[in-house]
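Shown here: the complex without one of its protein chains, the others still in place.
Showing chain A:
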């Protein structure tokens, strides 16, 4: 079993926080990841910043800009991962072009090999639909990385089957249409999507807009095995800069407690 899968198996309700690596400085990231793990994160998603983040809303766009301005690069990102001494699995979230350009030769293999060697457990590539993912999937399989796919509210029928055939680690359930960013409520689309994914044989983590413990509780109560939350953590970093660790830990704890509180009313999965 992959380390991501095991992390979901180990808990009743997983917390998967996202932060952008290198925000506000490359040196700040390790302490942030440790704080998230201490607060109860089960898997951490680390963003490798790309100049054109078309799936991200303003909060994460700004974080990406700060990280790029501070000098974050794919090589530094992998060094950072290599140096991290946390025992939660790490997933890299980035856009396809950075994966494709990495190394001496163009193609997905060099990045995937380096990512596995550095200690990453999986990849999420928001601009890579299943149709374009043959090469990356093969490379991830060869190097033992999970390739996480996003299921959107618009993903139905055959498309949904194709995504579920290919996904590993967990399936990222996009709670609503649009881009990443904290929202005030949990959308109805979440309930719909979880229902459509009832048969999935991977854990379902709901993200896009999750920003407090109450959201996390509702989502888990609706049947999810986990929650993904990014903008709420990125906002803390935007405000506190290099001094964000305590608040990241506290917020992770609040979300984790919310998620766990949702377990009792959760419907049994068939």
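A few comments on the model shown:
The working rule: a residue touches a chain if its C-beta (ideal position, glycine included) is under 8 Å from a C-beta of that chain, and two chains touch if they have at least 3 such contacts; residues count from 1.
Assume contacts and distances are computed from a predicted model.
One chain of the complex is hidden; its UniProt record names it "Tryptophan synthase beta chain", one of "Tryptophan synthase beta chain", "Cytochrome c7-like domain-containing protein", "CbaC protein" or "Sterol carrier protein".
Contact with the chain that does not appear here is found for just one residue of A:150, A:216, A:229 or A:252, A:150. Listed residues A:80, A:98 or A:255: the one in touch with the omitted chain is A:98. The residue from A:10, A:85, A:131 or A:165 that touches the chain not shown here is A:131.
Within the set A:26, A:57, A:223 or A:262, the residue that contacts the chain not displayed is A:57.
Mapped onto chain A, the interface with the missing chain covers residues 50-57, 61, 65, 68, 73-75, 95-98, 100-102, 106, 126-129, 131-132, 149-156, 159, 163, 174, 177-179.
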